[in-house]
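After the structure tokens below, expect a handful of questions from me.
Here the complex is missing one protein chain, while the rest keep their positions.
Here is chain A:
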Amino acid sequence: MIHFILLFSRQGKLRLQKWYTTLPDKEKKKIIREIVQIILSRNQKTSSFVDWKDLKLVYKRYASLYFCCAIEDQDNELLTLEVVHRYVELLDRYFGNVCELDIIFNFEKAYFILDEFIIGGEVQETSKRSAVKAIEDSDMLQETVEEYMNKPAF
């Protein structure tokens, strides 16, 4: 089971946090600080796995963003790497060539896509088509640039 997923930039800015276990906010902040620091201080060419407390961190960098999952000892590390990859593919498919800015400005969509893919720390749907379909359904109503610009800017 995945305990949490963090997305952060090379500068250490947190872009997304998803927790599958219940923790107080203070504890979460402490964990985020600690893990971002651990991962950013690792050099390249190292393995993608780090022992952390009684969990294992599995991480991978895509362009400027680090994706990091904390899994249990008996969980499959390699497949967790592919969980990350599949999530990136889902984002890619939704945004079209996803970049860090997409995730910053559409953070809520990034959460929705993750929810379609993983529930309670377990992979729910591995088919790319089914997972994105649910989100795209909700976006059926596409608006024009004019309509968008007519909305209030505050």
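The rule is simple: a contact is a pair of C-beta atoms (placed from the backbone, for glycine too) under 8 Å apart; a residue touches a chain by one contact, two chains touch by 3 or more; residues count from 1.
Keep in mind that, in the parts below, contacts and distances are computed from a predicted model.
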| item | value |
| --- | --- |
| Name per UniProt, for the chain absent here [options: "Histidine-containing phosphotransfer protein", "Junction plakoglobin", "Transmembrane channel-like protein" or "AP-2 complex subunit alpha"] | "AP-2 complex subunit alpha" |
| Chain A residues touching the omitted chain (full complex) | 1, 14, 17, 20, 22, 29, 45-51, 54, 74, 76-79, 81-82, 85-86, 94-96, 99, 101-102, 104-109, 111-112, 115, 119-130, 134, 137-143, 148-149, 151-154 |
